[in-house]
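My questions all concern the structure below.
Removed from the display is one protein chain of the complex; every other protein chain stays in position.
Labels A and B are assigned to the chains in the order they are written; within every chain, residues are numbered from 1.
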Amino acid sequence: MRRHASILIAYFLQFVKARLVYRADFIVDSLSVFGALAVQLAFLGVLYSRIQTLAGWSIDELILIHGFSMIPLGLFNLISFNLWNFSEKHLVEGQFDRVLLRPIHPVFQVLFETFNVAALNEIIIGCVLLVVAGTRLGIAPEAGDLLLLPLLAVSGAAIYLGIFLTLTSLSFWFEDRLGIGAPVYNMIRFARYPVTIYHPAVRALLSWIIPFSFAAFYPATAFLRSTEFQLFVWLTPVVAVISLSVALFVFSRGMLRYTSTGS
Amino acid sequence: MTGTLTLYLEFTRITFIKMLAYRLRYYTGIVTYLVFVAGNAFLFRAIYSGLPEGTVIGGFNEAAVVTYIAVAWIGRSLTFNNVDRELATQVTGGNIAQNLLKPIDIQAMTFFGALGEALFRFVLFTVPISIVIVPLFHVGAPDAFSGLAAALSFFLAFLINTAINFIVGTFALHLKSIMGLVRAKHVVMELLTGALIPLSFFPDSWRQVVEMLPFASITYVPVTIWMGMRQGEALVQALLVQVFWAVALYGLGVALWRHAIRRTTVQGG
Partner (left out) sequence: MSGIEARALTKEYRVANRRPGVMGAVRDLFDRRTETMTAVNRVTFSVQPGEMVGYIGANGAGKSTTIKMLTGILTPTSGDIRVNGYVPWKERRAYAKTIGAVFGQRTQLWWDIAAVESFRLLRRIYEVDESLYEQQMETFEELLGLSEFLNQPVRTLSLGQRMRCDLAAALLHQPQVLFLDEPTIGLDVVSKENIRRFLQRVNQELGTTVILTTHDLDDIEQLCRRVILIDRGALLFDGNIAGMQQLSGNLGRLRVEIRGEGGEEDLRRATEGLDVRWVRVDTGRFEGEFEKSRIPIAEVVRRVVTDAPVHDLSVLEPPIEEVVRKIYRGEVDLPALAGADE
């Protein structure tokens, strides 16, 4: 009896421990989301403690842009976990074999085998910031926003996915274990500022080459009720379709070059 | 003794060669540094453009802050490394067990490896991006003494940054994936090291706290030395603080690593 009880306790502890491993990861990942947000807001706070407007944009307007941009980014982070180690896990270690043996699109399998649940925090915080900043700016929500927000958020996520899937696919050609997602990911922040502050070359880069601005600044102006960039707001879904198509094309071409491991 | 040193220098050499294999990452790295300096420089130009001509914030006028940003990111191209992620890969991939069996000191191995990465970064990142950035953003040369002191300061910054990364890497023994942690470290450190904005821009009460943290020694201190903003006693004091942080964080890394290893071994595999 005592023996069974102790085995039961051991099993229970094992179970709790296994859950805790996940819990610790979840807590750390969530903290990282909050940390990133705190840093961004602190940065804006420090800047605006010295100035009134940035090229004509107020702090609340910038917070609204930041808030909106977190929603598509959160959606993307939710499913992009496997892209970061794709080269290492799938190409170098040869796990892509398994993916190719199954009757489902490989991209689907790679994306949806793991979720980064902590990214949900990002989506929620983004919505909160959007509402808070909107209220402070005296912008009243409209019925159309309920349609526009999901459309632009999903489009934005698709733009991120298109960009990073394309970059990930380059690993089929270059044998880099590291991949190049991380340094490019760090450039997303620049899309959260009004594009008007940049030199035309930087603006073109963020709009037409790595179109991060279409997942952050441009669509966010729709909720600022600014008409200056209306054309770009409507181009957002178009850019999303194009960047996803490019990504799928590059990926499928890359797939043909997959060499697996060994002979 | 020389035998041991040669052994560890071998890690330096191997890392140097290993870094060269990441061709694609290398090209992107160059581009990202340029984009980062350009992006941040434009941000500050936009800030100053809204202010009266000749405004000075926290000791910086418009030209000075652009120089600060340029030097900060050039310096970062040298001091940065991925020790945390590599350590985590070793732990999750099980290679750490093999390394633990070898008669080598993991921490020394990591540091000498990082040195190889720093050498690589100096030759293939720092020098080429300087050639582009220095004329493009009109970065002036420092006086010889400040330049020399800054070189020492950047080296100490490298040691401090590596020690912090090592500490973050030890968390891999407790987590399934340290990706989130590494990301958090990146964003927090960018702000607190002064890579995004000179620490003197912070409101006074914040600034006093932030300048006391070890992160300030990674970017803010060496860059301000380079710009000749610290002279005489203030310069010596800043360097001594850096030495203190390098030693203290290295020691903390040793302690945390030992603790974590003991815990894992006791728990069994």
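Convention: a residue touches a chain if its C-beta (ideal position, glycine included) is under 8 Å from a C-beta of that chain, and two chains touch if they have at least 3 such contacts.
The structure presented is a predicted model; accordingly, all values stated were derived computationally and were not measured.
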Handout entry: Chains still shown that are in contact with the chain withheld from the display
Key = A, B
Fill in the blank from the handout: Cross-chain touch to the chain not pictured, restricted to A:I104, A:I209 or A:L231, is A:I104
Handout entry: Residue of A:F26, A:F115 or A:Y258 in touch with the missing chain, whole complex considered
Key = A:Y258
Exercise for the section: For the chain that got dropped from the picture, name the residues of subunit B it touches. Expected result: 13, 16-17, 20-21, 23, 26, 124
Exercise for the section: State which residues belonging to subunit A touch the missing partner chain. Expected result: 94-98, 100-105, 113, 175, 256-260, 262-263
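Following the convention adopted for this analysis, only the chains that are shown with their structure count from here on.
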Completion exercise
Per the touch rule above, subunit B residues touching subunit A in the complex are 21-25, 28-29, 32, 35-36, 38-39, 42-43, 45-47, 49-51, 57, 89, 171, 174-181, 183-184, 186-188, 190-191, 196-197, 201-203, 206
Handout entry: Partner subunit B, residues of subunit A touching it in the complex
Key = 21-22, 24-25, 28-29, 31-32, 35-36, 39-40, 42-43, 46-47, 49-55, 81, 84, 88, 118, 170-171, 174-180, 183-184, 186-187, 189-190, 193, 197-199, 202, 205
